[in-house]
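To start, the structure itself, in structure tokens.
As you look at this complex, bear in mind that one protein chain is not there, while each of the others sits in place.
Chain nomenclature is as follows: A and B, assigned in order of appearance, with residue numbering initiated at 1 for each chain independently.
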Amino acid sequence: MHVTSNILNMSGLGDSLLLNVFGNRFWHEQWFGGPAASASAQEADDMYMWLWWFCVAWFVFLMVLMAYFVVAYRRRPRVIAQRSAAHNVPLELAWTIIPTLFLAYIFFRGFHSYMDRVVSPGNAVEMNLTGWKWSWKIEYPNGAESTAQTVIGARPVPVFYVPAEQPIKLRMNSMDVMHAFWVPDLRLKQDVIPNRYTTMTINFDKPREGETVHTYPATQELADNDPKYREFAGNLYNKALAGVEYTEHHVFCAEYCGTEHSEMAAIIRVIPPQYFPEYLESIGIGSKTPLEIGQIVWKSKCASCHNIDGANTGPEWRNLYGNEHEYTDGSKFVADDNFIRESIREPGKHIRKGYTNQMTPWSENLLPEKHVLGVIEYMKSISNKGGAAAPESAPAPATGEAEKK
Amino acid sequence: MSAAHAAAHGAHHGGSYLTPKGGFITTVWDWMTTVDHKKIGVMYLFAILFMFFLGGVAALVVRTELWTPTRTTEAGTITGQLLAPADAKSVATGNDWYNRFFTLHGAIMVFMVIVPSIPASLGNFFLPLMLGAKDVAFPRLNLLSWYIYVIGSMFAVGSIIGNGVDTGWTFYTPYSTTTDPNHWRVVFMVTAAFVLGFSSILTGLNFVVTVHKLRAPGMGWFDMPLFVWAVYSSGVIQVLATPVIGITLLLLIFERLFNVGIFDPALGGDPVLYQHFFWFYSHPVVYVMILPGMGIISDVLAVHSQKKIFGYRAIAYSSLGIAGVSFIVWGHHMFTSMSEVASAVFSGLTFLVAIPTAVKVFNWIATLYKGSISFTTPMVYALIFLFLFSIGGLTGLPLGTLSTDLHLHDSYFVVAHFHYVMMGGTIMAIMAGLHHWWPKMFGRMYNQFWATTAAIIVFIGFNVTFFTQFFLGVRGMPRRYASFIPEFQDYHRISTIGSYILLVGFLLHLLVFLHSLVVGRKASQNPWGGLTMEWEASTPPSEHNFEHEPLCKHGPYDYDTTVPPGWDPKDYPIPAENLRVAAAVGH
Partner (left out) sequence: MTTMNPQKPLAGESLPKWRLYRPGHHWRSADDEFEASKFGFWLFLATEVLLFAGIFCGYAIFRAMYPEAWAEGSRLLDWKIGGANTVVLLISSWTMAMSIYCFQVDKQKLARQLLLITFLGGLFFLFAKLGFEYMPKWTGYFLSFDPALSHHHGEIDAAQAKFGGLLQFVEGYGGKRPGKWFDYPFAQSPHMPLWWGIYYCGTAIHALHVIIGMTLIARAWYRAGKGCYGPTHYTFVECTGLYWHLVDLVWIFLFPLLYLIH
């Protein structure tokens, strides 16, 4: 999303202010900060801009009238309030009927462009979107799950690669409370509700005028040096995307869902459709080792609460595996394979001392067995008691965390 | 609290309702057990202003936190965690505090300030006076609803002291039924809203009956001041809508305590049903908030321009119209969680409600035409109301329009919209009404210059705070966000600055009022030249309101033909000629 950060940064403020303030483009830029990312979103923008001028017109008309009356009829010595009619039927009818007509027009126009946007075309590709406290994932048509990551601030957020010019029907579901999937650039949002599917159709255009186009690093070295792709360091760099141009769009969670509601963001990267099949193939999970899977799972689902270098909402993962820990009821357990598996499936059973249970309730959909095994493998790799998989001494986490202080 | 003070100072005006009944203890006891609508109104007024202050402080905390984007930074530390205790380890703690503060702010402002505000304070005090009655229909019920209000507020304060709740004022399920699972806080807060609902019902019911049964002899329905009409309409909504939130909150409490499952998707329940129930109340209630405000504005505009209100019947009927239509538009809060058909129906109905409102605005502006407009503080506030409420109402249109609401829903655009209508509408109307009736209530004038200055500061601060938020919303800033992407920072900063300007404005108001209570010039019986019956009572009114039962001999706004009772040109420098001409016409 391209947002002008400085409102004073009006283009050509000096020379053509007068022209500007009456120009639709100028105000569109002021309001939206950037172009809409699809034709139907553009339609919504047009509707919005129409409403904007409608409101401005009525407001200015009424306020000018008010200001005029207030000045013209201000209290003056030796002048009393003049007599004037206290009602006037034709006038009153007029100002009831005229707004009614306008409002009817607004309703129909809004309804029309709404239907355009919520009814998904027949050629739409279906993808499943799942939201939970506090992240998102997409399951692509080939069964692969979104795995890519980037950062906003230092917070890892998922990246969804989708093809341009291809309607995509998201079938959405929440694992816990209500969320809402909002793509501001598409001017669209839809609630994501537990125990019920909702759908939303997204359809990005090719990069539109005014949109910033990014290029995926052509080589892994370039990616390593670019903070935007830092999360792709190591074997997470995706060769299938090398050099591909894409546009970036924010996703926000727009339904209040608790502590990290404001952190529950994602990035959609829209790539030219011809690269999409290859990308899909590249992320198919079949070819990955358990350790890689575990690392991906941690990043996409666990890292918001579990750090590997310090406490967070949940216990730290480094040196968790194989060690003995104390639990709120005073008991002590060694975190072995079975214990970890149980803690994932029944998080409330044993709660680590000093923490409360904030885990997302487990479901097969959230973490299939394969992923659980991956997580265990990953935990081993960062624990001093991890057996064969363990590093010799104090482990250096596998993801460039070493750069952190 | 301030009640005792006010009473003590009222001693000068022998025989007024403020005259103490004896020593300090006796007086306090008298106030605590009074069934006099005026005293109850005054107690409500101070309680509500206090709550407004609390809610305002919470708002400032919210705004202060939003000064910086508060994202986890690259080094893994967190910036801008202004709210979090120093030892906070993670971003989570800071967010939790933020979430509690905006919930607190919203819940206080809605349930404890703006819903009871005008009816319970100014309405209580002036409704009987304007009808020429000695009291409301059920004085003891009135006292009861005051105590229920206090109990409800105590529940809320209890949950705040116990660390607060983080559900948002809408208590959406399943979040509200699962958050903070081992604590009573949420139950306390929901109970508070439930109990306050009772207070609201009893007040509304009392007023409806009062209007039906206690009008002065000779006063027909269309001789009533428009403020009375407005309070009446909002009373009807209170009576009809509040029980639904009652049962909803009750079920929510059951849900939390006993897991009955009605709103719990895991047990087959339906969280969207909760939203329907909630908005079935909470939409009509926004008109409970605004209608009395509109009533005040109608009265203030007429009195301070010495002009018969334009389209009296249209205004009166449109109040009823708004009350009626308000019950069938609740779905416009749920466009993103309902079926397309339902959305379309509710969108259409939403526009219906804009029509009677537009009619009122036109009537108000037409009232100014050929008036004799004086720039008293109440009038300035009334004009501010017209300005701000128009913006608030007009921005309701893009929200009611389906295709644009998909973008704007739950964004700062909504936040800006409802502050423009609630704060720019209702709060400005309270300020107008308070300045209009202050002399009658406490028998003293206030310093108009400083009051008007404060009003202008509030006006500026308000726009700085909230106009920016329209832009934020359209650009993609979701509401209820403790942190945001850095691109939004400039707007947020402007908004935060504005909120501090607001603080300055309100503090100045507070000083002006205190100053007036202590050293204010004595007010005459009718400082503005109003024609409605409260101006026939002495200033401040005596315990039983009127010496003799007043008769309704003229309409509430018949400035053409009537001399305002108790007119004192000294207080209200109007040309002597004016008075003479008016007298000649009238008698």
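Assume contacts are C-beta pairs under 8 Å (C-beta built on N, C-alpha and C of every residue); 3 or more make two chains touch, one makes a residue touch a chain.
The shown structure was predicted, so the numbers you read here are calculated from the model rather than taken from an experiment.
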Missing chain: touched chains present in the view: B
Residue of B:Ile40, B:Val165 or B:Val208 touching the missing chain in the full complex: B:Val208
Absent-chain contact - pick from B:Met130, B:Val244 or B:Met289: B:Val244
Residue touching the undisplayed chain, where the options are B:Thr26, B:Asn163, B:Asn259 or B:Ser339: B:Asn259
Residues from subunit B at the interface with the omitted partner, ascending: 128, 133-139, 141, 201, 205-206, 208-209, 212-214, 239-240, 242-244, 246-248, 250-251, 254-255, 258-262, 264, 267-270, 273, 277, 544
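Criterion: only the chains that are shown with their structure count from here on.
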Centroid distance [mean C-alpha coordinates] between subunit B and subunit A, Å: 35
Subunit B residues within the subunit A interface of the complex: 69, 71-76, 89-92, 95-96, 99, 166, 168, 172, 174-175, 178-179, 265-266, 268, 271-272, 305-314, 336-337, 340, 343-344, 347-348, 351-352, 354-355, 358-359, 361-362, 365-366, 368-375, 383, 386-387, 390-391, 394-395, 397-398, 401-404, 406-407, 409-411, 471, 474-476, 478-491, 557, 559-560, 574-575, 577-578, 581-582
Residues of subunit A defined as touching subunit B within the complex: 1, 3, 5-7, 30-33, 43-44, 47-48, 51-52, 54-55, 58-59, 62-63, 65-66, 69-70, 73-84, 86-87, 91-92, 95-96, 99-100, 103-104, 106-107, 109-119, 151-155, 176-178, 180, 182, 184-185, 187-191, 193-196, 198, 227, 250, 252-263, 265, 309-313, 404-405
